[in-house]
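Structure first, commentary second.
Every protein chain but one is kept in place in this view of the complex.
To keep things simple, chains are lettered A and B as they appear, and every chain counts its residues starting from 1.
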Amino acid sequence: MYKVVIPGDFLSEEANRAGEGTYVDDGKVYAMKYGIMDDKEEIKVVGLAGKYVPSKGDIVIGKIVEISFPYWIVDIASPYEARLHISELAKGDERRIEFGSMNKYLYLGDLIVAKVLNVDAMMRVDLALKDEFKIGGRGRLIEISHTKVPRVIGRSGSMIKMLKEKCNCFIFIAKNGRIWIKGSDDEMNRASQVVLMIANEAHTSGLTDRVGDFLDSFKKRRG
Amino acid sequence: MMKEEIQLIKEGKRLDGRGFEELRPIKIEVGVLKRADGSCYFELGNNKVIAAVYGPREMHPRHFQDAKMAVIKYRYNMAPFSVDDRKRPGPDRRSVEISKVSREALDPVILKEYYPKTAIDVYVEVLQSDAGTRTAGINAASVALAAAGIPMKDLVSSVAVGKIDGEVVLDLNAVEDNYGEGDMPVAMVARTNTITMLQMDGRFSQEEFERGLKLAASACRTIYELQRTALLERYSESMGEGEA
Partner (left out) sequence: MGFEIMEDIRKDYVYDLIESGKRVDGRGFREYREISVERDVITRAEGSALVKIGETVILVGVKLEPGEPFADAPNEGVIMTNAELVPMASPDFEPGPPDENSVELARVVDRGIRGSKTIELEKLCIEGGEKVWMVFIDIHVLDNDGNLVDAAALGAIASLLNAHMPTEKYGLSGDDTLPIRDTPVAVTTVEIGGNILADPNLYEETAATSKLTVISNADGTLSGMQKSGSGGLKEEEIAEMVEIGIEKAGEIRRKYLVT
């Protein structure tokens, strides 16, 4: 059962169980976010809103917004921009990327899949490229709040599995709330619609069933 | 022009029928704007204000960044039609001061260290004014910040007390503010009884001040409960018994 809490709500006397989204004051645990309380081993509060802050190991979809040798500056749907060093593209062979040739590899507006390599104390974010890093061709990128991502994936991947099967689409969900969908126009439209539905109704009950019904009804309508 | 005298208390009641320790009706709605990251509409009697929060977002220009924490920016603005005599658009000395003290009222509860180098913008628009707009703005802003998912230790609640016809009363309306003897806006963290804004104009005895502050504190707890309920209700309707 969900319990919505607001900042300052008292959660527990057990300070040793204080987890993410909480703070300890005078030996007691309080909520520091407007969100859902998660009372398992740790007491956590999962935010209902908020901006994405990158942390090491996250897989994100980024957009190249600036070229500043020896880095590409990447927008990752966060208050913090990330950077990608040229060595990430020169890897594996003897290639050297010169100042003037960076845009041959990645240009402004290009979309990439990357892993957060490191975030330092100054909030400088370094990215590493995935093997299949470049996003291109026909496809659609949609952006939802990163707080809704767990819902789109579902419990142990149940929601995304159903989505992929019933929409017959390639769907890639990044931690920063960006979702890459590839398929025919109709399939992409349907998948986008469903993702929108999940994002808008993320905290309602019986969502998986409703999404299932919605997808089935779509199939029937189309015969 | 000489200020005429008006009798503000008749037969133990104020002109709008309220008792001395009575708040005006309050209405709170969360998430009223699409574009903002968090928003709140707050009505206090005839006061109508909206607060919107954007951020944390990149701070421009960069030299205003704080390497260790987020910078809070607060803009209190009155719509030209919000008052009896049209107000010229744009900031004036009054709104600059109100923006500063309101920001400082909220600052102590915001866990700014979670978002170094960013800006959190709080915009408060007064759509209709009837005395007490800064307190209504702080109440709205506090809820909008929570709704935007900003990490905070607590909500902040705010109300004014004043003095009319020699009596200390809660939450002055415009007539009482114009013809009364004093006004004292207060903001506080209801849970910890911490005062984060305190202003006064007019003339109070020390005893009146102390009584006024107690009155404000108790009203802030009432307002806090309303703020809390508004935030919880935003999700409770749709949640039902919940999906495991």
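We take it that contacts are C-beta pairs under 8 Å (C-beta built on N, C-alpha and C of every residue); 3 or more make two chains touch, one makes a residue touch a chain.
All figures in this text were calculated on a predicted structure; none of them were measured in a lab.
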Touch criterion as defined above, residue of B:L33, B:M69, B:V175 or B:A217 at the omitted chain: B:L33
Residue in contact with the excluded chain [from B:E5, B:D84 or B:E207]: B:D84
Where the unshown chain meets chain A, residue by residue: 49, 63, 109, 140-145, 148, 178, 185, 195-196, 199-200
Those residues of chain B which, in the complete complex, touch the missing chain: 33-37, 39, 46, 48, 50, 52, 54, 57, 75, 77, 79-86, 89-90, 121, 123, 125, 127-130
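Everything that follows uses one rule, which is that only the chains that are shown with their structure count from here on.
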Between chain B and chain A, distance of the C-alpha-averaged centres to the nearest whole Å: 35
Sites on chain A touched by chain B in the complex: 1-2, 4, 6-8, 21, 23, 25, 30, 32-35, 47-51, 53, 79-81, 122-123, 147, 201, 203-208
Footprint of chain A on chain B - complex, ascending: 37-38, 55-58, 67, 109, 111, 114-118, 146-155, 189, 191, 228, 231-232, 235-236, 238-244
